[in-house]
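A single protein chain has been omitted from the complex, and every remaining protein chain is retained in its original position.
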Amino acid sequence: MTTGTRLGRAPAHLLVPALLGLVFLLVPLAALVARTPFRGLPQRLTDPVVLDALWLSLWTATAAMAISLVVGLPLAWVLARVDFPGRSVVRVAVTVPLVLPPVVAGVALLSAFGRSGVIGAPLRDLGISIPYTSTAVVLAHVFVALPFFVVSVEGALRATSREYDEVAAALGAGRGRTFFRVTVPMALPGIVAGLVLGWARSLGEFGATITFAGNFPGITQTMPLAVYEALSTDPEAALTLSFIMLVASVLVLALLRERWFGEIAR
Amino acid sequence: MSPALNRRQPGSPAVALLAALALTVTACGGADDGGEGDERRLTVMAAASLTESFTELADRFEAEHEGVEVVTSFDSSATLATQVASGAPADVVATADRRTMQMMADADALAEEPVVFARNVLTLAVPADNPADIKGLADLQGSEFVVCAPAVPCGALATEALRGAGVTTRPRSLEVDVKAVLTKVLLGEADAGLVYASDVVAAGDRVLAVPSPELTEAATDYPVAVTADSGEPDLAQEFVDLLRSDEGRRVLDEAGFSSGEGEDQP
Partner (left out) sequence: MTAFLDAHVVVRRPEFDLDARLTAEPGDVVAVIGPNGAGKSTLVRALAGLVPLDAGHVTVGGETWDDGAGRALDVRERRTGMVFQRQLLFPHLTALDNVAFGPRSRGVRRSEARRLAQGWLDRLGVGDLAGRRPAHISGGQAQRVSIARALATDPRLLLLDEPLAALDVGVAMALRVELARHLPGVHGVSVLVTHDALDTLTVANRVVVLDQGRVAQVGTPHEVAQEPQTEHVARLMGLNVLRGRSSGTVVRLADGTDLVTATEADGEVNACFGPQAVSLTHEEPVGSARNHFRGTIRSVVPHGSAVRVHLDNPAGLIADVTPASAAALDLVPGRRVWAAVKATEVTVYAVRDLTR
């Protein structure tokens, strides 16, 4: 706002497309809300199947982000800071799941972790079975959301200059201390953005989850799966469920924004 | 079998919204292809399980009717119902259960009482190598099997059949449609699945049907009707007659369907 007044009015050739974009995003959401039969809302909100699905969605998406943070942050760091042969190939490989249709991602996960999969078969011999479990839901989420996180964080790491790493080293900080005390805090806005992006992607995940984890209430039925199931039998219920999911995710993001972005924006 | 779960008004705005969405997606393959003026066009919308048999029947119909083009559109019965109920340009509509057909009747979208032209019997399907050595419905006890969600017709049938056979083991997944059940069996991610006879035929030799006498009554009826808005009611009726002819029966038999006549239920 302050820059707006100092630099003059925003030009129309930027404002018009910006408004178009905003309207395009908001109109379907507003329409969804407008069509939501609120009569059914109290009943749905007390339906244990819906609550299970909502809870499952929230915790699996969060768990997926925790895993993404643990493996994705170092991966992004390696891509951004370490020169090694084939780095561009690795970078492309990381982004492949972004273009993969989610159902195909689910089949890929089954090929790896399924009963006869490369990892799934030996695991099964040990008595561990991943498909049809909440673990499978988390893995599906990680698979589709990790690329978002890594791309976002790598961008943030590249934007923060390597010189700061050099300063920290000259001050005697080891690589670990430099990573946790300098690199990560400086890239924090990007890391948080990556987490939010990945979390939102997880929350909406459908294809990979239903293919890899199946659909069972309380165990693998996330909100999108519940919505889809309702859609084929009871579209009004589907709308109500979508509305609940929308509100829940907006609430969480708004809370995060207060807590995190407020801090980081300074 | 009492599908009384349906509390929805088919003409509600929500349904119209979804239907409009579905229409835009299917419109590209739909009736607006232009075409020569003297060519007559018959649009048949049918349940996805009818894809192979109706495609062949459409070819035969075209061969028998000079200058007639049959346009087919396949989707889930629920989607078809919402589309036709909101005025999709169909002449003939065939669904995989009575409930969805009733939705269209309630919306005054049909020209006549629907007639049942085929039955699809629930079938116990196993992967070709039958890893869990399933020999009948009772063997599902303790095995890893998948079925449809109870809310969709194949799931309602399956739930009842499992109860009848005394199977108390929880299915690993309640898939949202029958194709998803078949996929799990095809990929070897389930010891068995309950699908329709037509699905086993369509899957070829990668899936085996295990004879299960308990399932003969677990079937869904396929009703067909001419729509109220049909521009070609006579041609439409001829197509319905083809379905009920010996020729039509043969094609449907090959696709795994059984006879629908004389087994009408209220």
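Per-chain numbering from 1; labels A and B assigned in written order.
Keep this in mind: contacts are C-beta pairs under 8 Å (C-beta built on N, C-alpha and C of every residue); 3 or more make two chains touch, one makes a residue touch a chain.
Predicted model only: the values in this text are computed from it and were never measured.
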{"item": "Displayed chains contacted by the hidden chain, counting the whole assembly", "value": "A"}
{"item": "Full-complex contact with the absent chain, from A:83, A:125 or A:163", "value": "A:163"}
{"item": "Hidden partner chain, touching residue among A:173, A:197 or A:256", "value": "A:173"}
{"item": "Residue numbers in chain A that touch the chain omitted from display", "value": "161, 163-164, 166-174, 177, 181-182, 185-186, 188, 266"}
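Rule of thumb we're sticking to: only the chains that are shown with their structure count from here on.
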{"item": "Distance between chain centroids, defined by C-alpha means - chain A, chain B (Å)", "value": "36"}
{"item": "Touching residues on chain A, where the partner in the complex is chain B", "value": "31, 35, 37, 107, 110, 114-116, 131-132, 210-211, 213-217, 220-221, 225, 228-236, 239"}
{"item": "Interfacial residue positions of chain B with respect to chain A in the complex", "value": "5-8, 12-15, 17-18, 76, 78-79, 82, 144, 146, 149, 151-152, 170-177, 180, 183-184, 187-189"}
